[in-house]
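The complex appears here without one of its protein chains, the remainder shown in place.
Our next item is chain A:
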């Protein structure tokens, strides 16, 4: 029989902490404790896990510097199965190496920092790529919106404040395979129950697609830059990305057409403007007062002045 615990997928720092503390007070070294997630498949041959023995007499509770504390909090939202074990090992080591978390070249810390970055990125991409679609008509003056998103990690509780403070005057629900968030103007409810992808449509998306296509400059193609920030895994849930193949296919022809176009005569209002200008404008424009800050806008000799 091995010592260890089975933890929920959404087990955060606060769920892990009492168990880690108990293990530490019992004097269990990292290799003596096994951490399992509930969603992990258990096999017939898995040994059952027992709680660690009672605390040893005189054992001191573990302490953590705030930097390390924050790091552990962050990695416990990661989906990596080994997160609980890594967190416990760092907790264990930090008792004899108090500055551990500030040594980014240490293998355990390097791994934890990488997980921390991945969690942060997941949070950031979720705030960027969630797309709300309007559903039904407004009830009592409040409109309601639904979104579907597929986060990689257990981040819903961490992103909830962002959405709840930004989209305050509308009701919304964000459904994900890792649970959901729902806002009603007062409270933001989190549920860990996995959701299925809903069928949603919203006519405003056509305007958004028009904008997406028009703001693209066909004369500068940089698909690598686009893909590094918006990897393909997100495409299936974004309304605008279906247009990308066509935009790329047409880009060359658009640029060639621009280059081949012969100069066309200026429109009539241009000539009118020119006439009016030469009739009324003084020959030399008056110089306005010099800027109050004599910040040197002009550095080089007047023949080739820097603006």
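Convention: contacts are C-beta pairs under 8 Å (C-beta built on N, C-alpha and C of every residue); 3 or more make two chains touch, one makes a residue touch a chain; residues count from 1.
By definition in this document, contacts and distances are computed from a predicted model.
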Open item on the list: Please identify the absent chain by the protein name in its UniProt record; candidates are "DNA modification/repair radical SAM protein", "ABC transporter", "Peptide/nickel transport system ATP-binding protein" or "Fe-S cluster assembly protein SufD".
Closed with: "DNA modification/repair radical SAM protein"
Task: Candidate in contact with the missing chain, chosen from A:29, A:99 or A:189 - done: A:99
Open item on the list: Please identify which residue in A:50, A:63 or A:225 touches the non-displayed chain.
Closed with: A:225
- [ ] Among A:85, A:160, A:195 or A:251, single out the residue that touches the unshown chain.
- [x] A:251
Task: Given A:2, A:29 or A:168, the one touching the chain that is not displayed - done: A:168
Task: Hidden partner interface residues of chain A, rising order - done: 99, 102-107, 110, 124, 127-134, 143, 145, 147, 162, 164-170, 185, 202, 204-208, 210-226, 229-230, 238, 240, 244, 247-248, 251, 255, 258-259, 261, 263-267, 269-270, 273, 285, 287-300, 304-307
